[in-house]
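My structure is below; once you've seen it, I'll send some questions.
Heads up, one of the protein chains got dropped from this complex, but the rest are sitting where they should.
Right after this comes chain A.
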Amino acid sequence: MSARNRELFALIPASLLVTVGFAAVFIQEDELISDASLTYGGVFLGLCFVAHLIIRATLPDADPYLFPLVALLACFGLVMIYRIDETLAREQAQWFVIGLLVFAATILLLRRDYRVLERYRYTIALVGIVLLLLPRVPGIGAQVNGAYLGIDLGPIAFQPAELAKICIIIFLASYLRDTRQVLVQGARRFAGITFPPLKHLGPLLVVWGAAMVLLVFIRDLGSSLMFFGAFLAILYVATDRASFVVIGFSMFAFGAWFFASTVGHVADRIDAWQHPFDDELYEQVGGSYQIAQSLFAQADGGVAGAGFGQALIETSNGSPILPAAQTDLIYALITNELGLAGACGVLVVYLLVTERGMRIAMLAQDSFSTLLAAGLAAVFALQVFVIVGGVVKLIPLTGVTLPFISYGGSSIVANFILVALLLLISDRARREAAGR
């Protein structure tokens, strides 16, 4: 089977999942089987088919599994959000279509050679930084749960950090392509670890400083960890020096500890994370109610889950039991309704997407492509880690989205751009590897 036929074939199970998922939700809510679920499945398949045709025409050698895996995630998102609220699901479906359009536009725009991005690296970096700081601009910035992640422009609200992450990765990949050879010179070995000379810690210090500023400015440990972790991943791929990673993480841990004990908002979050069942914190506004309910919901799911539509999201008088179920806590909702089995399935999908990304990075023939693919895969994986880790109380809960599943336009659009870039890199890499 050729790569493109594999992709087409893999879209069928994804569409079947939409059909089955919607049918299950319909039965539970209306107690009747409606053929609307078939329609939804058909429309979903049609949309994916159009995107598939675009990939077939422009990127014939691209990775065959990436797009179907993404479609599967989007299907999870649509079914779960529909189950929460019909109007939200309709908006999400619109965003899915817009995401596909942006996806197609990115591919068409960069299909000649995506490496032109390297030429605009400083512009791209500037755009990324401006996007990150936008939520703090008075008037348009919006504070959610104490973190400055979103901006609000009347009808449009979006999370600029989602787009910023792609800009920052492009910049880091092209910057480190040039400087990596310098960074590994003159290293010293001590106690079995290779230490870089002090002067080459400069870039590390600068990015660490930026991550700390981010932490204080945006007040979100999760996105700060996501950016810094992705930077360390690219740095490791570029230099093959584990010492950079060790030093970087120690610095980050120190900085996070310092700000956690001095900045009030961060400290509150840490408290809620460590003692979610504390009576006082549980009752507090912005306290541990959300994380505690998330844990209850997941425990309620068991191994096979309670079934579609069975989770309690709000009480009969409309006050929420599972707050922000469509965004932050959507993973908890999936665990509640589909159980450990469903949640593991979702995590395996993310794992496979990351594996495809790393595979593309290994196949790529030039350093910029390798670094870019590795960076994009790393930031994607870290985003999943940050939000799922928060929901299962491994790390403090933060407000980043679960890619392609969470409700939210900017997240879907940005992640579609990310996947488009990965497909562009893999098309070139696989064509060159095959000697064509």
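Here is the rule we go by: contacts are C-beta pairs under 8 Å (C-beta built on N, C-alpha and C of every residue); 3 or more make two chains touch, one makes a residue touch a chain; residues count from 1.
One rule holds for everything that comes next: contacts and distances are computed from a predicted model.
Not every chain of the complex appears here, and the one that does not is recorded in UniProt as "FHA domain-containing protein", selected from "Cytochrome d ubiquinol oxidase subunit II", "Phosphoribosylformylglycinamidine synthase subunit PurL", "FHA domain-containing protein" or "Peptide ABC transporter permease". In the complete assembly, the contact with the undisplayed chain comes from A:21, out of A:21, A:248 or A:287. Screening A:239, A:336 or A:411 against the full complex identifies A:239 as the residue touching the chain left out. Of the candidate positions A:36, A:253, A:362 or A:394, contact with the hidden chain is made by A:362.
As for the chain not pictured, it touches chain A at residues 6, 10, 13-14, 16-17, 20-21, 23-24, 27-28, 31, 33, 65, 68-69, 72, 177-178, 180-181, 184-187, 237-241, 304-305, 307-310, 337-338, 341-342, 345, 348-349, 352, 355-356, 359, 361-363, 365-368, 370, 432-433.
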